[in-house]
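Heads up, this is only part of the complex; the chains shown haven't been moved.
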Amino acid sequence: MRVITLTTDFGQVDWFVGALKGVILSRYPRASIVDITHSIPPGDIRAGAFTLLQATRSFPPRTIHVGVVDPGVGGDREAIVIETERALHIGPDNGLFSFAVRDQVIRSVRRLANPRLFQHPISRTFHGRDMFAPVAAHLAAGFPLRQVGPPLTDFVRLDWPEPEHQADRICGQVLYLDRFGNAITNLDALTLTRFAESSGGVAICVGRHRGIQMGESYSAAGRGRPLALIGSTGLLEIAIHGGSAAVQLGLKVGATVTVCRPSGTIMTNAGVCD
Amino acid sequence: MRVITLTTDFGQVDWFVGALKGVILSRYPRASIVDITHSIPPGDIRAGAFTLLQATRSFPPRTIHVGVVDPGVGGDREAIVIETERALHIGPDNGLFSFAVRDQVIRSVRRLANPRLFQHPISRTFHGRDMFAPVAAHLAAGFPLRQVGPPLTDFVRLDWPEPEHQADRICGQVLYLDRFGNAITNLDALTLTRFAESSGGVAICVGRHRGIQMGESYSAAGRGRPLALIGSTGLLEIAIHGGSAAVQLGLKVGATVTVCRPSGTIMTNAGVCD
């Protein structure tokens, strides 16, 4: 009873997700299929990669993660499977799994090339149904990984956006806006702790909002007031208790979030990071 | 193969629901996980409570219902499990299960306090993933309930909004607006039957709309005309066949719905209930 997860930009209005599941269950009836999300913005590989990073951590070993954010479907990008010490990752070779496998040992990478595993005729527009889902099902059912296709030496990797360390500050950025309007950044807990230790504290600035209070939970600040906290991802989030930081602070993916010394917050030029 | 249901305000865009399922399957691979909904309006405990009341009725005995509408996450509210004669209910102690367990015998209430059952490190913002889901999985797998944590004498209960009985009428209110725009009220079938028997019939008024016709199914009135009927919840609904009562009559949760005698409908002051 192996777990197969699905992360796509298919939405939930059409039959696309249902078709993937039918294809899987036709080949591996005992599959435990889990939807991560089907609401990745169409073609947004980075959003898909961040989502897969966060989601895949919670799954049992040997889970098979199928990802389909595939604007190049039917073109010349490869279809691949990435084997790590924890899981298998199946999808287009366009960077979608870059973040999820970033801290893992890569055991093998293979091109999906065994026609016996595909659903025929293979369409030019729906490789999720015709290639990724059936390969996942066959692997879950015990088909040997080495017969999926020839090994590749590498796969497309997106750069993780590292924060920029400057003399008296760290410049991070917003990576993701969640349903509650929380803005998740690329600033992790360790980075903040070290900065605080060497600087005598931390102040967070986002655009014109300086000295945003650090807290431990969403309710640490008053309702409607901006708050920064280490969220469930282990990354710094900007939040507004009972509101939406994204809407109320006008935050977008890519917006700069600055970590400063507390005393210098108001005085310094907030534009230094930009 | 025990059933675990999930009712949250997480939406289906982010990875939050997927993470819950991964955590459950990591601990209890044979779980049959059912999504009730993840579209409770953020933080709306009453909407969650009404949804859980309606949904949980349809599940088999010994189902484990996980509810996460948790605006106080990370604050001082407790995390609890409520055992009734039919099911287990796991979530924040904020009233979310009040309506679902209202007509059931409460066998026990316990605080979730056994750290062996949690996923560590426990975040301050995502107890669904770190506490509720893993506890549900362990209980489904047979972990003894009494070792989850110490017993509590009670839990937070929301008042069920009872209709108000007046001399010649009953004043009810809208509790829920569904996807089709039907407005579900707190007036049940028995209440209406008794009123009709003693008053020689029933007329329904909503705002300026008086004498709304009673029917047995949505198609009982002409398309576009308001209609009142006992819906699948056993409660009076206001509906418009082929339309939306919520939109077309401007109904909100909390709006007054009056049950009058048929003869007095037009004459009386419709404002009496307000």
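The chains carry the letters A and B, assigned in the order they are written, with residues numbered from 1 in each.
Following the convention adopted for this analysis, a contact is a pair of C-beta atoms (placed from the backbone, for glycine too) under 8 Å apart; a residue touches a chain by one contact, two chains touch by 3 or more.
These figures come from a predicted structure and were not determined experimentally.
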Problem - Copy count for the complete homomeric assembly [2 present here] - result: 3
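The criterion applied here is as follows: only the chains that are shown with their structure count from here on.
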Handout entry: Averaged-CA centre spacing for the pair chain B and chain A, given as whole angstrom
Key = 33
Exercise for the section: Going by the contact rule at the top, pick out the chain A residues touching chain B in the complex. Expected result: 1, 3, 5, 7, 12, 32, 34-39, 51, 54-60, 63, 178-180, 216-220, 229-232, 237, 242
Problem - Complex contact set, residues of chain B against chain A - result: 10-23, 25-26, 29-30, 33, 42-43, 71-75, 123-126, 129-130
